[in-house]
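Structure below; questions to follow.
Right, chain A next:
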Amino acid sequence: MVAPVLEVIDLHKRHGALEVLKGVSFTAAPGEVVALIGSSGAGKSTLLRCINMLDVPDQGTVIVDGEAISMGGPPGHRHPDDPAQLRRIRSEIAMVFQSFNLWSHMTVLRNVMEAPLHVQKRPRAEVEAQARALLDKVGLADKADSWPAQLSGGQQQRAAIARALCINPKVMLFDEPTSALDPELEGEVLRVIKLLADEGRTMILVTHDMRLAADVADRVIFLHQGAIEESGPVAEVFANPRSARLRQFLAAGGRPTGTDLASAADEGVAQA
Partner candidate 1 sequence: MGFLEAIVSDIGSLAVPALFNVYFAVASIPVGFVLAVLLALARHSRRPVLSRFAAVYIYAFRGSPLFIQLFMVYSLMLSLNLSLWRPWGVDGFVLHPLFLGPLVLTLNTTAYTAEIIFGALRTVPQGELDAARAYGMSPWRQFRSVIWPNTIRVAWPAYTNEVVFLFQATALVYFALPVVDQQRDLMSKATDLFYRDFNVFAHYAVAAGYFLVISWLIFVGCGAVNRRLNAHVAPQRRVALRYAPKYLR
Partner candidate 2 sequence: MPDWLTNIVGSDVAAWLDYVTNGRHLQWYASFGYTIGAALLGGAVALVLGLTAAALRRSRFLPVRLASAGYANIVRGVPDVLFFLFFPLAFEQALEWIVATGACSVEERAASSALWPPCRDANIFFSTTQYFLLASVTLGIVYGAFASSVIHGATAAVPRAQLEAARAFGMSERQVLWRVQIRQMWIYALPGLSNVWMLLVKSTSLLSLLQINDIVMWADRLGAPNFQSRAGPIHPDWRWRYYLVLLVFYIALTWLSERFFRWLRRRAGRGMIAAEA
């Protein structure tokens, strides 16, 4: 077995009284695409944001390519204690956000070049060549000098993916990359994500879109109320879900209402 490129061990996170993550562990092997699915409020996005410490887990460890993010502070209130190391590790993990979060005052090209230039401190000529190549790859070669506000949502998200690729990431984190998009714009982004999966990039993908998960993921993790309810190879999980909650979730098209979930919980059919 190859060493995992990302290892998440026993993450806990609370927001006040609400326990958002209740001890989540998983790993991703090089080239593996892991889809995180679950209903709203299951903790998917928080889990993703804990991986690069945008949200700081109260407890637990994140290991990227064999190196654990150094944490300090008392148990239960831990925080990253080595800013330089955290910055270095973050510059190896690329994140694609639900609302794109392109820097609005920079052209598309500068958005893509900003982190490689100023965080990774790579030579400008090399970065610019790569950035242009990546924009070409996501189909935005002609938009390099546009401002983000001049692009459609789908174009913005593709630009954000080019920005993510340009840091040559070891892991890519996708936080609901298509849910802020109009249905007719989803397709262009989905194609790019699929392309990346086929290239063998390691990706963690939070999504509502079961089609996307089935299409690109190798493995699926179903989160429910801050814990992993079920996980396994994508074909197996979707074809043959073991837990009642996942069955219900899938039956509802992946977007169950709150009452559906509550009734599932009431039935007490949760599996260990």
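Here is the rule we go by: a residue touches a chain if its C-beta (ideal position, glycine included) is under 8 Å from a C-beta of that chain, and two chains touch if they have at least 3 such contacts; residues count from 1.
With respect to how the candidates were assembled, all candidates are chains of the complex that A comes from, given by their letters.
Being a predicted model, the structure only gives us computed values, none of them experimental.
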**Fill in**
Candidates 1 or 2 all belong to the complex; chain A touches number 1
**Item:** Residue ranges of chain A touching candidate 1 (in the complex, touch as defined)
**Value:** 52, 54, 83, 86-95, 97, 99-107, 114-115, 118-119, 147-150, 163, 167
